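Got a structure for you, questions after.
All protein chains but one are shown in place.
After this line comes chain A, so read on.
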């Protein structure tokens, strides 16, 4: 039952990063490449139409974590207190940037909200990557000092950074050179994904240029990926064990590399939706590979005193999980149903669409 919920939450997280991921990415592209008003307008619209229904996947993931693994939820949310609150603020800035840009015609008003949307998209992509980096690196659970836990074994509190910036220090902070690498991978991946979304959904004048941008970003992503796999071994020496013991898990990295290799042929891909699919594979493969390398651990402990948080020691009653399974399945069908209805009705290029106003 725990495994089912682990998979369910993983699916919801992947959906969140594929769906909201494209509007984060659109924000990053918007920040760096959109110069003409027309482009800015259609790009914000391509994100603005969908962000709130995409964000539901985040809310659903949060709710499901809360329900299925309450100890993990409590530990991680209070442990990563500061970055999470900052994420909340960024989510607010991004949303109001998207929603309110078009409300007045003044140049300055639009500039402010464009920057608000772009910068907060960029920072959110970075922060989410850093968060993933923290999870795979592990934390000093219970804050062990001289062999004793300062708190209950599953609580911790991370400073934003530690003066050494090293993931190998005794009590690493949220930002260190390893988590920054993962953060950059996240930014580049989502930028590629967002660019694909813009090409798919709009007739922006920059669309042709974006393909070469994607190509360059993909080279960067490949280098970062190779580098991260090497340093991952240093940071968490057990990270390949799962893949060696259960070779079928290699399907997840394989998905990632399919996306990575496929994106190199971006200029020859005829259908825009295929390119979008490839960057979705990047996200799917990236998240699932990280989770698969940890499984069944949710948050590794880097000290020898306290055990890692796993899906088994952070969960609730079997009964609770099984009732939730029943409504969860119904909920999933509805979620996918609504999403398909919505995307079908609002399909096609944004700028050609008649909004009915």
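Note that a contact is a pair of C-beta atoms (placed from the backbone, for glycine too) under 8 Å apart; a residue touches a chain by one contact, two chains touch by 3 or more; residues count from 1.
Note that in this section contacts and distances are computed from a predicted model.
Visitor: Looking at UniProt, which of "Cytochrome ubiquinol oxidase subunit I", "Homoserine O-acetyltransferase", "NADH/ubiquinone/plastoquinone" or "Transcriptional repressor SdpR" names the chain that isn't shown?
Guide: Hidden chain identified via UniProt as "Cytochrome ubiquinol oxidase subunit I".
Visitor: I'm checking contacts with the chain that's been left out. Which of A:14, A:68 or A:311 qualifies?
Guide: That would be A:68, which touches the missing chain.
Visitor: Which candidate, A:77, A:165, A:215 or A:264, sits in contact with the chain we can't see?
Guide: Spelled out, the listed residue whose C-beta touches the missing chain is A:77.
Visitor: Just name the one of A:223, A:240, A:261 or A:323 that touches the chain not displayed here.
Guide: A:323
Visitor: May I ask which residue of A:32, A:89, A:227 or A:312 touches the chain that does not appear here?
Guide: A:89
Visitor: Can you name the residues of chain A that touch the chain not displayed here?
Guide: Against the left-out chain, chain A lists 49-50, 52-53, 55-56, 58-60, 62-71, 73-79, 81-82, 84-85, 88-89, 91-92, 95-96, 99-100, 103-104, 143, 151-152, 155-157, 316-317, 319-320, 323-324, 327-328, 331-332, 334-335, 338-339, 341-342, 345-346, 353-357.
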